[in-house]
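Submitted below is the structure of interest, expressed as structure tokens.
Shown here: the complex without one of its protein chains, the others still in place.
So that you can tell them apart, the chains are marked A and B in the order they are listed, and the count of residues begins at 1 in each.
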Amino acid sequence: MDLFVNQILAGIATGAIYGCMALALVMIYQAIDNLNFAQGEMAMFSTFVSWQLMQWGLPYWGAFVITLVLSFVGGVVIERALFKPLAKAPILTNVAGFIALFSILNSSAGLIWDFTIKEYPTPFGSAPFLGSQLISTHQAGMIGVTVLLLIALYVFFRFTRIGLAMRAAASVPESARLVGINTSWMIALGWGMAAAIGSIAGMLIAPVVFLEPNMMGGVLIYGFAAAVLGGLNSPFGAVIGGFLVGIFENLAGTYIPGVGNELKLPIALALIVTVLVVKPAGLFGRPIVKRV
Amino acid sequence: MAAVQEVVTEAPAIDAVPKRAMTLSAGTTLIMLALLLLVPLFVKNFIIFQLTMLLVYGLAVLALNILTGGSGQFSLGQSAFYAVGAYTSAILIENAGMNYALTLPVAGFVCFLFGFLFGLPALRLSGVYLALATFALATAMPQILKLGYFEAWTGGVQGLVVTKPDTPDIVQTVLAWFHLKMSQDMWFYYFALAVTIAIYILSVNLLRSRSGRAFMAIRDNEIAASAMGVDVALYKTLAFGVSAAITGIAGGLGAIAVQFVAPDGYTITLAISLFLGMVVGGVGWLPGSIVGSAFIIFVPNIAEGISKGLSGAVFGVILFIVIFLVPHGARQVAMVAQHLLGRLKKR
Partner (left out) sequence: MTALLNIKALNAYYGQVQALHGLEFSLNEGSVTTLLGANGAGKTTTLRAICNMVRTTGAVEFDGAPLSSRSTENIVRLGIAHVPQGRGTFTTVTVEENLQLGAITRSKAGIAADIERMYVHFPVLKQRRGQQAGTLSGGEQQMLAVARALMLRPRLMLLDEPSFGLAPLIVRDLFKILGKINREDKVTILVVEQNAQLALEIADHAYVIETGRIVMSGKAGEIADNEDIRKSYLGY
């Protein structure tokens, strides 16, 4: 029984990261109806930036906040420079753009910081949480930060005018322009927020998977699985999806014979395909109706 | 909640491709063919090996082109089909002692089934969702290949070494009359060339056939196609199957040429390369596949020569340049060149 509870808690902890990643994906999906395949690499790059800042002597939280801001700006700049001109291009062109960004970020991180694995600090420590053997303080910290983030986003979208404007621009862009919303900048804002959220995911998972250019590959796939499971147009669903996927991953790894670490990605793949086929709108998403 | 639905007008998957522009004129084809036949006679073995890989990746890009340019479906997971083909050939050659040439149709068939089966659930997905599912497939593939269950056949993380095929005795005997010899590399190059030409011709004919028109109808407007009586489900999975089969044959050829298969040779990077090759060559333009293939073989060589890990960045930057400046890739360049030539002639 202890093992079971332990696995659930560990699942929620890693699920928190998947939830953050999914949240970042959903932010951009809401804005441009497209999945950002480079989201994981953007997060990885941000994490390297924070690492570099700490190497230069900044304290953890100082580096954390500066990285958040830099990531936000970086996200906005990427959108303005590279993706805004592609807004009316076919889907293929956009996918090609994401792949290009993926490639550039992955490769330049390797060029700048090389491909060796680096240790990354945790601000929460790794002692048992509240004296319990079940989860560590870092895992508890991951859960705490994700929940805080979700609450902050909820308040932002529900109670601020700019949050309302972003929702409106995502749901009916033409009407949004007709009430005077600059939809183009709302998209850039979405990119900035996604980049910042992704950087949080990266900085939280880095102590667990270690810092290297390919660290986000698996996390991104799980983020996709979480976003798809929760519904691609539901930020709330994305985080719940993240927790569920995390729990599922851990339980499957423990209780299904033969499913060790090595099968984790195939499980995510199976999950994505199953959800897309059985319930494409996800658990909390709205169904999309196509206009012919 | 059910009453609240979002209505979106789906953007086209890809730009419309003019049908005539899918192949080359007869003259250009002959020149290409002559180059492919003659160049290996004058270069070193290592270059011949690279030319073989040019054909192999050319086939893989062609396969993706049939899927995307032909039927408008995306795949970021071609590396998975390539891997399955490569392993099928390698296992049959090394564990079952089968002749390398015979393993290729088997690799093609296995991949056709695999692609068809993957295409079945993928049927319900369009555009970016399909890209997502295939992206996940490509990411998961190396882990699947490393699985303990299959280690007896796949060699696990270590992979398998594949023996290089010898030049057949009959060829050597004939050549000996002229006091000539043919290296193993050169033999395999011509073998790969024959396979490539055969598949190219079949592909061109496929796209010109009834099925090809069905593919394109689906690409341009799926709903209209189904209204015209095209069995959308069948043709979409069929396109996946055919594409996977050709990719599998390319994978088999690649495994024999490289003489080695290992899980980490078939990561998402390969899928990205093939995708890049298609975009650079021009989506929907079959001859562009060879241009795209040349691009993904030679550009990394040059870039890695400058700095380790640079090729990804170079790929990405070039991809952006292509998207922004020549969205139709090599086809666009070829058309501009043709136009300029025409003008020169007039003077």
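Operating definition for what follows: a contact is a pair of C-beta atoms (placed from the backbone, for glycine too) under 8 Å apart; a residue touches a chain by one contact, two chains touch by 3 or more.
Please read these numbers as outputs of a predicted model, since none were measured by experiment.
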**Complete:** In the whole complex, of A:54, A:164, A:251 or A:277, the residue touching the missing chain would be A:164
**Complete:** Among A:181, A:211 or A:226, contact with the omitted chain is made only by A:181
**Message:** Using the document's contact rule, name the residues of subunit A that touch the chain not shown here.
**Reply:** 161, 164-165, 167-168, 171-172, 174-183, 286
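The rule is short, and it goes like this: only the chains that are shown with their structure count from here on.
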**Message:** With touch defined as at the start, can you tell me which subunit A residues reach subunit B in the complex?
**Reply:** 33-35, 37, 82, 85-86, 89-93, 95-97, 99-108, 110-111, 115, 171, 217-218, 221, 224-225, 228, 233, 258, 262-266, 268-269, 272-273, 276-277, 280, 286-292
**Prompt:** Which residues of subunit B touch subunit A in the complex?
**Reply:** 1-2, 4-15, 68, 74, 76, 121-122, 124-125, 127-129, 131-133, 135-137, 139-140, 143-144, 146-149, 223, 268, 272, 275-276, 279, 283, 307-317, 319-320, 322-324, 327
